[in-house]
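The complex appears here without one of its protein chains, the remainder shown in place.
Each chain gets a letter, A and B, in the order it is written, and its residues are counted from 1.
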Amino acid sequence: MSKVQIINGNETAAMGAKLCRVQVIAAYPITPQSKIPETLIKYVESGELEAEFIRVESEHSALTVCISASTVGARVFTATAANGLAYMHEQLHWAAGARLPIVMALANRGLGAPWTIFNDMQDSISQRDTGWMQVYCRDNQEIMDSIIMAYKICEQLHVPMMVCFDGFVLSHTVMPVEIPDQKQVDAFLPPYVPHLQVDGPDPININPVMLADPRANAQGVSCPSYMGFRMRLQETLESAGDVILNVGREFGEVFGRSYECLLWEYRTEGADTILLTMGSLANEASLAVDALREKGWKAGAVALRVFRPFPAATLRQALSDAKHVVIFDKNISYGNEGATCTETKAALFEGGLRPTITNYIVGLGGKSVVAADLEAATIKAVEQKGQVSTPQWIGVAV
Amino acid sequence: MASKKDQFISACATLAKGEAGNTGEWRAKRPIIDLSKCTPCKKQKDTCYLCWLYCPDGTVKRGIPLEIDLQYCKGCGVCAQVCPTQAIRMEVEEQFVLSECVIQEEVE
Partner (left out) sequence: MTTKVMQLPEEEYMLPGTRACSGCGLSLAYRHILKALGEKTILTIPACCLTVLHGLYPSTSVRLTNINTAFATTAASATGIAAGLKALGKTDYTVVGIAGDGGTFDIGIQALSAAAERNTDFLYICYDNEGYMNTGTQRSSATPMGAFTTTTPGTKLEHKKDILAIMEAHGIPYMASASPAYPLDLYDKVVKAKNIQGTRFMHINIPCPPGWGYPTDDLVKLGKLAVDTAMWVLLEIENGVLRLTGRSRSMARSGKKKPVSQYLQLQGRFKHITPEQIDYLQDWTDKRWQRFLQRHELSGTA
């Protein structure tokens, strides 16, 4: 029997991990995510969740504990934000290269310096090169569902995933969340079967030093080079879209909410002006679209659900009729522009599509962004005819 | 798509002797055992074996007579130094290599 609870994003993430019967948890507290480890330890100590909870001394160690626990065959979970994610950066590369199905809840928060505790996406966007899959949640229900789907996707692909949700905006905001039934989750998500057997009959040296060229083993079989292993990770990610869609469809069949999509579309039929966002900002974008449509605009909104692997083909399709694309980034690749903008441009280039593209940097350090801002920005972008090629910032007036 | 059968998803190395090749080729000096001085050989008893104990590479084979695996012995000389009866001496490797080359030529 499913039931609805009014809970915040952090509690939702913790509950999602519990439903997935995670076996080893290592998470270091950091605003705005601290409630996640706090909630999980309560589950563990009450016996509701049978897991080893390791009170690590840092995020770097948190992910390391997850890496080795996952290697020996346990289902693992971690959570972090901002500087904590940055602190575990080298291990993000390691986890992906080691092909481990680690799931992380990420409460998006801006990075110092200067210090901010509030929301933006610089933390996770900065890690887009690591090989981790990334999904962005629009609301707390999606956090719950995405964590459950994440394990299924990751354990099939042998690639880790971060489930991202806006710090404070979602982590600390209560909203109704339908809690999936444990039995249904158990049926949807069978126990983890690791790719490696550390207690098999033959000893193995896992993730050793590797050369640039293939090299033969003792039996004379040629084994891949470093580049060969890395290419396999990329190949897996290139074909991951189908797995993500299948799992999303299956989730819908079991739990009644389908995620058979890589992005969300709102009123895009016949739209010539598209607002592009990710995460909770998608809700504001929908309101802005409604306001624009009231004014007679043919506006629509696209929100990326999956950012890695980047859904280039799907995005191209969603933007194929657009004359104007207005991209709102809660991040920026300094020295260039917002990451979604760059990646969208690349996707459109592949398809020979040339709408006007305007990039807005919004919401950094938790600066509030509402529908009215997005609406005004869209109007301005179209007035500019897309001729401003550098990112424009909203909400910085002193 | 990743598959459990694809062994090249996770990088695992498997056991092999001589991972660095024939490390005997590193030698500048080779250990030669004088069996007449070697305690286990003289006493025909499993005793001493300090050379076996102290070989950093485990190339000394415990037994009577003691044998050193010259394919892998790196010629560090520790065995010669620890031997309590000075039964092992380190001899310049070159002379052995040359004589092995000569044998090869004769065969050809």
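Quick notes on this structure:
Operating definition for what follows: a residue touches a chain if its C-beta (ideal position, glycine included) is under 8 Å from a C-beta of that chain, and two chains touch if they have at least 3 such contacts.
Treat the numbers as computed from the prediction; the structure is a model and nothing was measured.
Listed here are the subunit A residues that touch the chain not shown: 23-24, 26, 50-52, 54-58, 60-61, 64-74, 76, 90-91, 94, 198-199, 203-211, 215-218, 221, 223. On the side of subunit B, the interface with the absent chain consists of residues 11-23, 26-27, 46-50, 52-59, 62, 69, 71-78, 80-82, 90, using the contact rule stated above.
Here is the rule we go by: only the chains that are shown with their structure count from here on.
On the subunit B side of its complex with subunit A, the touching residues are 1-2, 4, 6, 8-17.
Residues 98-99, 156-159, 193, 195-196, 202-208, 210, 217-218, 223-224, 228-229, 232, 236, 239, 242-243 of subunit A are the ones that touch subunit B when the two sit in their complex.
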